[in-house]
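Structure record follows, encoded as structure tokens.
Apart from one protein chain that is not included, each protein chain of the complex appears where it belongs.
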Amino acid sequence: MAAQSTPHPEVNYSTRVDEISGRARTLNSVRAVIVILIALIMLIPVAWMTLTAFKSRPDAVAVPPKVLFEPTLEGFLSLLTDRRQLTAEQIAEYSQRTDLNWADQIALSRGQVITGASNYPQRLANSLIIAGISTIFSVALGLLSAYSFSRFNIPGAGDLLFFILSTRMLPPVVVTIPVFLMYRAIGIYDTHLGMIILYTVFNLSFSVWLLKGFLDEIPREYEEAAMVDGYTRLQAFIKIVLPQSLTGIAATTVFCLIFAWNEYAFALMLTADRARTAPPSIPSVLGTGGIEWAAIAAGSLGFLIPVVIVTFALRKYLLRGVTFGAIRQ
Amino acid sequence: MSKNSRWLSALMIFALLALVSINVAVAQDGITELTILWAEWDPANYLQQIGNEYEAETGIKVNVIQEPWGSFYDRMAVEWAAQGDAYDMTVGDSQWIGQAVEQGHYLDLTDFLVSNGIDKTVTPATLQYYGEYPAGSGKYYAYPTEGDAVGWAYRKDLFEDPQNMADFEAKYGRPLQPPETWAELRDIAEFFTRPDDGIYGVGVYTQKDYDGMVMGFQNVFFSWGADWSRDGQVMGVVNSPEAVEALEFYKGLYQFAPPGTGNAFFAEMNDVFISGQAAMIMNYFAFFPALINPGVNPYAEVTGFFPGPKGPNGDQFVSLGGQGLSILSYISPERQEASKEFIKWFAQEEVQRRWAAVGGYTCNINVLESEEFLTNTPYNAAFADSMTFVKDFWNIPQFGELLEPAQTYLTGFVVGGEGTAQEAMDNIAEAQHEILVDAGVIDG
Partner (left out) sequence: MLKNQAAPPATSQPKPGRQISDRTLSQLFIWPTLILLIVINIFPLFYSLFLSFTNYSAIANRPPEWIGFANFDRLLNNDDIWGYFALTGRYAVISVGLQTVIGFGLALLLRKKFRGSGVITTLILIPMMLSPVVVGLFWKLMFNPSYGIFNYLVGFTNPATAPDWLANSDLALWAVIIVDVWMWSPFVMLLCLSGLSAIPDYLYEAAAIDRAGAWFQFRRITLPQVAPLLLIAVLFRTIEAFKAFDLVMGLTGGGPGDATQMISVEIYSQAFLGQFRTGRASALAYIVLVIIIAVSNVYIRTLNKVREG
């Protein structure tokens, strides 16, 4: 437990004044109920999205909205395949065939034949590469800078920090054209590298500021003690500060990942076919019939899962909080 | 800055540049591949199928790159700005042509189309709107590829229900049938608007971003005899009494629209139809295939189609959609030649017949008039009909700027209920007048 590492003696929670009375305990369960209710309300749209992913096209826009319906994988099929409309004669002929698998059957029920895989998996892979690598970079670089700003007396630190923040202030729509021209000129338009650099930069301001916020909470005394014991500054940083800032690193990682994972405007303008990520692709699952709600919902869900997994994996650190307050003045 | 850090920064920049240089494009020789940019929708898949046939015949691979509708223009425009050669051809929207021609992005195809007789194979209206710029100049920059216009779908089960027919006749004194005039359409819309049953009369375009609202309103606007300019004038034309009346009429139609269609375009039109909320909808013909698909539309068997109705003075116009195939001017001469070869092959009647068969809206005269085409789908007849009275928005380079005030004031009045029709049209006229004077298109 983290509290063990603090010089302050561990608090025995059961002795706390406000925890003794029965009234406090009731309050506690009331609070839990309220929280769970709020969580449920907030999750309604996500639940609705999940339902929609399994709806057929007519069910998705049924009036009134359908909660009970016959689930179908149509949406996932629309998302993952390219299909072609068949004429009535072709349908008749095609349905005679016996070698159709379940996916073909679903497509056929809409009078379509599957012509191949869609580019969605490829774009999901692009998203993984670009968001993953850029997150690692922005957290790593951000951590180093944040440590320096937090610990060293850097001349003009306030201005530098403001400069770092200001890079996030210009609306992206207006920066896209210059960035596009620049990328074009140096040949990294529509490349993974270009997007990784861009998202790293995009997230750095946030990462520096947030990590500095966390690092400021870790008392200098720890490293100073370690350095008195003979650690170099670098060793102290790696062995003392790093483990203690895991909460901050986890929170920053999650935020950077979410931003990079979901970014839309730059991805739309700075990628074409090679490096395009998933966000600009999801809303465009338009057939001739208009919006394929089920496919959009399916795409959004599939796209959500990796972030949820990462967040769940980092949950322990995320929610642990900063445990150093004990010796702070 | 210390000496140390200066050295460090130099190293960083160097490392960055080194990384960057890995990605320099490799030049290629010999044309083995043609790349066409189009919007992300089914017709592009059809074009890919036709392209695959081309590859089978000639060995040249055809790649149809699909960009979502929302960013299709942006993607093309930045490519033009960069004078890039990423795409050989584009199936560009009809409104782009002025800009593309004036700024030199499209290759002049006049000689090519005329000397090969291709210009005579497509209907005059499509050649004029998709290929020619400036209007009447006889200079062509595109091969009309995907014809499109706004048409109408309606629910035959509702129209042919005996009770409805009797009630309608009793109330309006004429039989219930697909409307031929806007006034009839309004009556039918009113008749079928029954909120308690969850049915509404008519779905109309109202979308705010880009051009949805204008594309819907124009059908009424033009049919009322109004226009976006006349004799080099905008003031007094755009806000003419007919135009104001047309706008009031359009707002009147919106009263009979299903709830939730205040920011609606083609996708939402199909949605309200599929969900059984609308007796009639307007939509581009390109989006009708879904409506005759029983797997998508529960009412597929009872869906009928009719072309845009006539205005009070008998004028009949519908908004133009559709695109022509153009060659981009920034590609090498070899690639230009290879692209022309493809168009020449694509324009053959036999290929156009197959293009129509897979689902493309051909502009080829003979194919359009063939019995096979007219009866191929329930909407092809209405389509062939509509293509003879299409009309478009401005197609000069400033079309985007001209759209913006129209979109804003039209949605503000029709959907938001702000001000009066007169004020809306006055505001649009004023804004468009200013833009056109600034651009030197008309005299102040």
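Labels A and B are assigned to the chains in the order they are written; within every chain, residues are numbered from 1.
Note that in this section a contact is a pair of C-beta atoms (placed from the backbone, for glycine too) under 8 Å apart; a residue touches a chain by one contact, two chains touch by 3 or more.
Quantities reported herein were computed from a predicted structural model and do not represent experimental measurements.
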Inquiry  = Going by the contact rule already stated, which one of A:226, A:256 or A:275 would touch the omitted chain in the full complex?
reply    = A:226
Ask   = Among B:198, B:241 or B:294, which residue is in touch with the absent chain?
value = B:198
Remark   = From A:204, A:256 or A:275, the answer for touching the chain not displayed is A:204
Request  = In the full complex, which bits of chain B touch the chain not displayed? Write them out.
outcome  = 2, 4-5, 8-9, 12-13, 16, 73-74, 77-78, 80-81, 83, 95, 99, 103-104, 195-196, 198, 206-211, 258-263, 271-272, 275, 277, 397, 399-401, 403-404, 408-409, 411-413, 415-418
Key: Hidden partner interface residues of chain A, rising order   = 4-5, 8, 11, 13, 16-18, 28-29, 31-32, 34-36, 38-39, 42-46, 48-49, 52, 60-65, 141-142, 144-145, 147-149, 151-152, 154, 160, 162-175, 177-179, 181-182, 197-198, 200-201, 204-206, 208-210, 213-214, 216-217, 222, 225-226, 229-235, 239-240, 247-248, 251, 254-255, 258, 261-262, 264-265, 279-280, 282-283, 291, 293, 296-297, 299-300, 303-304, 307-308, 311-312, 315-316, 318-326, 328
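Everything below uses one rule, namely that only the chains that are shown with their structure count from here on.
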Task = Let me have the rounded angstrom distance from the C-alpha centre of chain A over to the C-alpha centre of chain B, please.
result = 36
Key: Touching residues on chain A, where the partner in the complex is chain B   = 57-58, 61-63, 82, 84-85, 87, 109-112, 115, 177, 180-181, 184, 186-188, 191, 193-194, 268-269, 272-273, 280-281, 283-284, 286-291
Query = In their complex, what parts of chain B are in touch with chain A?
reply = 17, 19-25, 40-43, 45-46, 49, 65, 67-71, 74-75, 78, 81-82, 84, 86, 198, 266-272, 274-277, 286-291, 293-298, 357-359
